[in-house]
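Every protein chain except one is present and positioned as in the full complex.
Up next, subunit A:
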Amino acid sequence: MEASPQLVEYFRTQMRTDPDMASAVAAIRTLLEFLRRDKGETILGLRESLKWATDCLTEVDSSVAVSSGGELFLRFISLTSLEHQDLSRCKKVMEERGELFLEKISLSRTKVAKLCHTFIKDGAKILTHSSSRVVLRVLEKAAAEKKRFTVYVTESQPDTAGKQMADALRRLNVPVTVVLDAAVGYVLEKVDLVIVGAEGVVESGGIINKIGTYQMAVCSKAHNKPFYVVAESFKFVRLYPLNQQDVPDRFKYKADTLRTVSDLSDEHPMIDYTPPSLITLLFTDLGVLTPSAVSDELIKLYL
């Protein structure tokens, strides 16, 4: 079994070398490397150690995507592991399938962008929340198709990630305005559509995303503006929150906060849950889905 600090170090290096890569992809790369270096003797032992490795990574980066990506990876490679008698051959098959999985998901952002950019019409005004690399890719594709559009980005406290998004869009020569989180209701009457990313897509068809997304969704519903979500399929997670309280604490707060602070009632949660009734469509690499179709896809992926 590989020592835990080596694992974490590999994960952090992956994140550093390619800042455009999703944290889930980095986690899966780390798990694949872990699989290669594993010196276990039994398949069951291998599964156990992979699960332990996923838990380690979730402790470092407590996002929903890491945990969902890890679980999907495990399911994907271990579904046919029982065919071969020889452990080394099994491991080889698992590694090949892991590479295949990684290849597929690295193409997922392009697939999503291809599906979504057609929904952005010429002259559209788009509102987005915080900084999402998938949304950025979609807007890049739309700009490459010579569409003219303007973007409003919320500043997204407490880490003001919206400013990074605005800088990236300015580099694409897209007119962009940074608005306060509190100005979402004010700006919605000018806007044609709302596009946000997601950290996790839950079984009900709702999403878990940066805090402030739920507010934006409620306001969009009140203004009858379409609310689109773009997410890769490895973000589908087997969670079913009934309301905001039902989201587990390990996703709401950063990993260090959970370790150091004992009374969480003073802490600000980093994410919130948007129920499926407020979402118009989800764009994923599995296709354009309505929120009720997400459960069907999840049943196909997990059952």
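By our rule, contacts are C-beta pairs under 8 Å (C-beta built on N, C-alpha and C of every residue); 3 or more make two chains touch, one makes a residue touch a chain; residues count from 1.
Convention: contacts and distances are computed from a predicted model.
One chain of the complex is hidden; its UniProt record names it "Translation initiation factor eIF2B subunit delta", one of "Trifunctional enzyme subunit beta, mitochondrial", "Translation initiation factor eIF2B subunit delta", "Phospholipid/glycerol acyltransferase domain-containing protein" or "Myosin, light chain 13".
Which of A:10, A:34 or A:76 touches the hidden chain is settled by the complete complex: it is A:76. Although one chain is not shown, part of subunit A still touches it, namely residues 76, 97, 100-101, 104, 203-205, 233, 240, 242-243, 245-246, 276-277, 286, 292, 295-296, 299-301, 303.
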